[in-house]
Structure formats: C-alpha cells, structure tokens
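Data block below; observations after.
A single protein chain has been removed from this complex, and every other one stays in its place.
By letter and in written order, the chains are A and B; residue numbering begins at 1 in each of them.
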Amino acid sequence: MSNQIMKKPVLLISVIILILSIALIGCSNESVENKEETTSKSENALTFAWPRDIGELNPHVYNPSQLFSQSMVYEPLVSYGDGGELKPHLAESWEISPDGKEYLFHLRQNVKFSDGTSFNAEIVKKNFDAILKNVDFHSWLGFISKIAQTEVIDENTFKLTLTEPYYPTIQELAVVRPVRFLGEAGFPQDGDTSKGVEKPVGTGPWVLDDYKVDEYAVFTRNEAYWGELPSVEKITVKIIPDAETRVLAFEKGELDLVYGEGVISIDSFNQLKSTGSYGTSISEPVATRQLVLNTTKEQLSDERVRQALHYGFDKAAMVEGVTSGLEEKADYILPTNFPYTSDIDVNTVKYNVEKAKQLLDEAGWKLPEGKSVREKDGKPLEVELMYNSAESIQKTMAETLQSEWAGLGVKLNIVGVELTTQVERFKANEFDMNFFSNYGAPYDPHTFVNIVATEGFGFNEAISAYSNKEEILSQIAKVTQTTDEAERQQLYSEILGSLQEQGAILPISYIKKIAIYKKDISNFTFPGNRDEHPFTGISVKE
Amino acid sequence: MATYVFKRIITIVPIFLIATLITFGMINLSPVDPAEAYFAAAHIQATDEALEQKRHEFGLDQPLLIQYVNTLIKICQFDFGISYVTNKPVWEEISARIPATIQLTIGSLLIAIFVSVPIGFLAGIKKNSGMDHFSRFLSFIGASIPSFWLGYLFIFFFSVKLDLFPVEGTGTWKHLILPSLTLAFPLIALYTRLLRASILENLQESYVLFARTRGIHEMAIMGKHVLRIAISPMITGLGMNLGNLLTGAIIVEAVFSWPGFGRYFLEAIFNRDVPVIQAYVLLAAGLFLISNLIVDLIQMFIDPRISRKGRQFQ
Partner (left out) sequence: MDTNDRNILNVRNLQVDVRTKEGSTTLVQDINFGLRKGEILGLVGESGSGKTVTSMSILQLHDRKNVDIIGSITLNGRELNGLSNRDMRKIRGKDIAFIMQNPMNAFTPVFTIGQQFLETIRSHTSLNKKQARELAMDVMESVNLPEPDKLLKYYPFQLSGGMLQRVMIAMAACLQPSVIIADEPTTALDLHSQVLVLRLLDKIRSEYGTSILLISHDLGVISEMADHVIVMQHGKIVESANVLEVFDHPQHEYTKKLLRTRPTLYSEKQPYTYML
C-alpha cells in the first residue's frame, strides 16, 4: 500500500511546494537577463507606456491594433501637419484632374521598405487592392467607397480614379489606417490582409524588434529610413493598463515619457508638474467636447430654450474647474486649427444667467409660484443628459450642469451609461442630451459634417427641428464634391455657423493631449495628426 | 484510497457538464446577438445580409440541441471558437496567458502559506502575546483594505520610495513579489486568524494533554500534533480560494500590469467578445472543480480518517 507516502505526507507536501517554487523561479528568469542588459547598454533609448497591447502591426486593420504603433511602422502618401497643412510624404507631388475625379501621384523615389524591397507604384496598388477587397469594412473613410479604379502608370506613378469628385481624398490619405503601405513580404498568399500579415514590413522610421503580448513592444530605428533618421535608437513600449500604475512607474523612473489623452488623471499630471522635476507639454486643441441636444424632444425643440441653456452656465469656470486648466473653453464646435474652420462667423455665447432666464420666459417656460422647475402647459422643463460612465470628466461636467441649470429652473437628470449603450442610444435617437466629441485631425471638418448628415448616426435626427435642416444637408452633400476652393470655404462657414447658431450642438471645451517626460528628453512635439506617434524629432540627452 | 481518488475525479465530469449547460443557456438567453456583437467589437456597421451570413457562420440558425452538442464536442477538443476582436482562436489567446496567472497564483499561495502558518501558529500557542496582537493587526488591515489600494501602497513604498522592487510587469522573481503579496494579503488576514482559532480549539483537546503526560517536548506537540490537525480547515479554505485566485486576480493583474488571463477577460467583457467570455466561464468552472479536488486529495493525505473506513480491528 502507499502507506509510506501516507506516513510522510509532510515530506510529500514539502516536495510539492519545493517543486512549485523552483518552477516559479525558473520560469521567470529566461528573458529578463537579456532585457536588463540591453536597456542599460544603450543610453539612447526611450521607454514609454501605453494602456493596451499594441496589437497586430497590420496597416489595414483596426481594433485592437493601436494607432500610434501602426503609425511608427507604416507611412502614408500624404502627411497632415499642424493646422491642416498637407505635405508630401511617400508621394512627392500629385495632380488632380479638373473634374476632381482623377488623382495622379508621383511617388518618392529610392524609398525602401525595412526589408530592402522597393517602394513603388506596384506595391501601392497592391495595398489599395487589399483594402478594396473589404470595401464595406473601410467605408467609414469617405473616399474608399468612391474609388473606381487603381492604376500603375509607371514604376513611380500611381493613379486613383473616383466615381465622383471628393476633395477630402488627399486629406484622408493621411490617416493612420487603413491607407498605409505594407511591403511585399508582408502579404499573405491570397493578398487578403484582413486575416493578418506575414511580417510587419513598412517604410516607416521604426521597426518592431521584440514583442511580448500584453507586456511590452520594442521598436528600433529603421537604419535604412529614407527620411530623417530618428535621433533615438530604441523605443520600448511598456503595456501598463492601470492609470495610477503608470504614474507610479513614471515617478520611479521606469518610464521616460507619458503621453496621450486621459492617460493619467488630471490630478496626477498637475501634481507631477508642480514638482518642477519634469518637462510637460499640453497640445493645441485636438477636438471639441460637445453637448448634443435632441431637437425632436419637445422641451428642446424651441431654439430659445437651447440658447438659454447655453447662456445659463458658466462655461469658463466649469472647464477650468473640472479639467484643472487642462482643457480650454470652446467657442466653436470644431477647433479653429483645422482646414476651413478658422473663420466661422458665430455669435460667441457669454455666460449670462439673466439672458437665459429671459429666453426661457419668452419661450413660454415660466416658473410657477413656490416651485423650482419651470413649466409650460403643465409640463415641467425636465431633460436627461446621458454620459459615458467611464469618463470622469463627462460625469463631473454633467453634475456641474445639473446644479447650474437648476438655478435657471431647469431640472436636469443625469445618467451614466456604458460606451456601447451611449453609442446605441445616440443612433436610435433615444436621448435628450448627449456628450460627443469630433474625431479631430486629419478627419475634420469633412468627416464631422458627414457624420452630421448620416442617417442613423444620431445627429441627423437630432437637428430635425432646425428650420433649414434640408438646406444644411444639401450643403453638406455639396461641400465634398465642389472643386472650387472658395466655394468650399464658404459652404463650411455656412454649415458650421448654422449648426452652431441654432444651438443643437453646443461647444463646451477643447480637448488637448498631455505629455510629461524626464528632463533629459528634448524636442518633444505633438503630432499634427491626432492618431500618430509623438516620436518625430524627439531626442534623449546622453 | 485509489478508489476514493478515482471516485472524486469522476464526479468532476457531470458537474462540468452542468456548467457547460448553464453557460450555453445563459448565452442563448441573453439579449446579445453574437453576430451583432461580432460587428460591434470590430467597429463595423453591419448590413442585414452581413448579419444573416454571420449568424449562419456561427451556426445560430440550427436547433438549440444541435448547437449545444456541437459546442460540447468542440470543448472536448479545446476549441472555444474565434475571438470576435482579434480573429484568433480563443484557446490560443487564453492558454498564452494562463502561465502568467498560474505563476501569480502559486506565488501568492506560497506567500499566504509561509506567512499565515507561522504567524497563526505562534499566535495560537502563545495567546495574547506580541505575535498574537500582531496577527490581529494584520488581519484587520488585510480585511479592510481593498486590494487595488494595497497594491498602490506597496508599489509606492517598496518600489518608488525604497526601490526594492520594480513597479510592474514580469521578468524576474522580484517582479512577482509585490503582486503576489497584494493578492495574498486578504488570504493572510483570514488564515492567520483561522489557524489561530483552530489551534486554540485544539489546545483543549485530550490528545495534547496525553502527549504531555508522555513527556513529549512541548514544541513537538505543537508543531507535529496540533499543527497537523489545526491546519486542516485552513487547507480547505485555501483550496476554495485557489479557484478564486486563479480566476479573479483581475484587479491585481491590472494594477501590476501582470499579463494573465484575468486582465484579458476584463477586456473581453468591455469588447463584448462573447466566445472569450464563454470560454472564461467554463475555464473558471473547470479550475474551481480541479482546485477543490486537489484540496480534497491533500486533506486525504493529512487526515487519514477521511479515506479509510474505521474500526477494522476490534
């Protein structure tokens, strides 16, 4: 019998524990020795944190691949700079036909992929064709569904033909995904990159060197890069999902740079900034945080009510208070540093409680004796604001509005929902008020106005009470098609102006990116393109 | 004894089957349409035709019984489907992350055992001593502080301020200490007191007195006889927590950026990645069953009364 073992169970258990402990220690030691060595050897390296795993390095897919990492390896034909300046990148120059449908690109010569193969019109076409295999998947990007034909004219010339004129094409070519280019070796046999890539071969300044899912990704600079070689030789991305842990890691010195939107709490950022031991940067506005009012709801159908709500809260104070100065009070529904948005003629709303009350009175919402909520025809002026429960800024702003508008006699109910629910209810027009923010560079302003016009997205239905809704929609349809620059500008001014004047889209604040970094990091600049990486030009003092 | 083990292993099968049935039932009862969830996770606007096609692909147009049987067959082959988000086989994703979670679990179990047993033991045999008060204090902290806060606290003191350990991630045994300690703390809080109470109970027993009358060294009585018996409830408790540890170290994994499957599960929920969620539930059920079995087996070794029939010799 196994009495022997029975008699010595203590021994057995000790042996088990010993084995477990050894296994534990043994397992963990493998790659660390190498990692430790390499990080200490090369001083010209930078460590950076990101909340999610970088995902597959495939230029033609979306979630869960992370934008910044895709932008490090893959490049566009055209790049989007500050203020909307469209600069040649992989395409040196281009010509657009007078009817606006044909685009001829002269590709940059002597550009090589990281594996040494040539970048030419053939590979450009191959990439476009791979994208077109799944048009529906990519149709969110305006010009894709309008592509009629892709042609190789010669080794360095590529022609794109559209079914109709669409001026934003050049701007849209700057996005991080999907219209960037994979080298030949990366394509699977059937050319369908939606299933995956063989190797992440790109033309960009960085190549993937080492990668461990959910843990880290190491990029080294592409020594054969056609453009300006990065000063930094290596970038290590540590995957740290928790915001507090990111702060702690940075404080300890395990990170050189923390960058992004909402990557660390406002309090942490300000606290670190106040120590004076780090460099900090805050970007220009990247998007506008907006409040969307559903004009199909009775309480919100009257423009005067909407205006009153806008006048009725101290925007500057709220933005300053909630974001601790990280965001800026917004006067326009799109930040003014986008193409065509710098000169919109709208009435800037200044905080004016008296005016708000007056407007409400005019609209017939009066405050009965002894009550705190205005009424009209026996109905109270009660509305619901929906916010993303995971976003603390939205929540705090909702609470602020609730108390401010109570002073006007407006009862605001706030409800926190999950992101997916927020999106669904917006689409189904099942809301009174909702938070929204535009996509930013390089998608706007055309993507924003497209969204507004799209049925089933949320805006189209929300602005139904606008007197000139049809006119706005037709203007939106026209603005992307016109080839006349001046006309385009005028249309945008009218569209954006009209949208804002009638009060269904209320600008609250400008969202900005933040960055905080060790003092030995210099030349940190925010990318013009909201989705791109921030490593251009960055250097580490040795 | 072998029959006992065999019997215990056999009982896992029907329980697991019931778990699959319940999971299958819940997924089908929920209002989430897997086809819609798929497109939502991929951020695509799906047309009705696309939805129909996806439903057919998922086999959703077949009778429920057939779907269930197919699911069962696939489960036996460890085929849990394809992740909606990454389009890779779910089992591949999960099994890549299991070792990390197991490492963390074992680490925290070891810490829990090596801390709880001595402290609980000493607190028990020397009631109201310094050690006893210390164990009370420890339990109070461990029971009242939420694990994420404890985690931050540990990182702040031991990593940032004292520079003894790295902040997060994996790699060396040093990376394992803080997360294991954080995960182990609530266990330590519970089990030191449990062991202490168990020991105090046992100190009253006749066998302790008898051993003393035989002239056995006090420490031998405490360490050999009393501890052996008193540790039994603690082992049962730890075993039950083993299941919890394996499946629920989510918070600790998030705070310490530990690449386990708890973290992965969290993301799957947020992304409505149904196959992953389903696989996780089944995995959790399986792990609970296995850890209970392991505990029972250990109990068997420690306490011979369980596996033997009594009174064989008059």
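Throughout what follows, a contact is a pair of C-beta atoms (placed from the backbone, for glycine too) under 8 Å apart; a residue touches a chain by one contact, two chains touch by 3 or more.
Given the structure is predicted, the values throughout are model-derived calculations rather than measurements.
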item: Candidate in contact with the missing chain, chosen from B:3, B:77 or B:206; value: B:206
item: Sole contact to the chain not displayed, among B:5, B:19, B:98 or B:216; value: B:216
item: Sole contact to the chain not displayed, among B:25, B:59, B:146 or B:304; value: B:304
item: Residues belonging to subunit B that touch the chain removed from view; value: 205-207, 209-218, 220, 225, 228-229, 302-305, 308, 310-314
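Going forward, only the chains that are shown with their structure count from here on.
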item: Subunit B residues touching subunit A - in the complex, by the definition given at the top; value: 1, 40-45, 47, 50, 85-87, 96-97, 99, 103, 106-107, 110, 113, 152, 155-156, 159-160, 163, 166-173, 175-176, 254-257, 259, 263-264, 267, 271-272, 298, 301-302, 304
item: Complex contact set, residues of subunit A against subunit B; value: 1-2, 5-6, 9, 12-13, 17, 20-21, 23-25, 27-29, 31-32, 35-36, 52, 55-56, 62-64, 136-137, 140, 195-196, 212-216, 238-242, 244-245, 248-249, 251-252, 254, 420
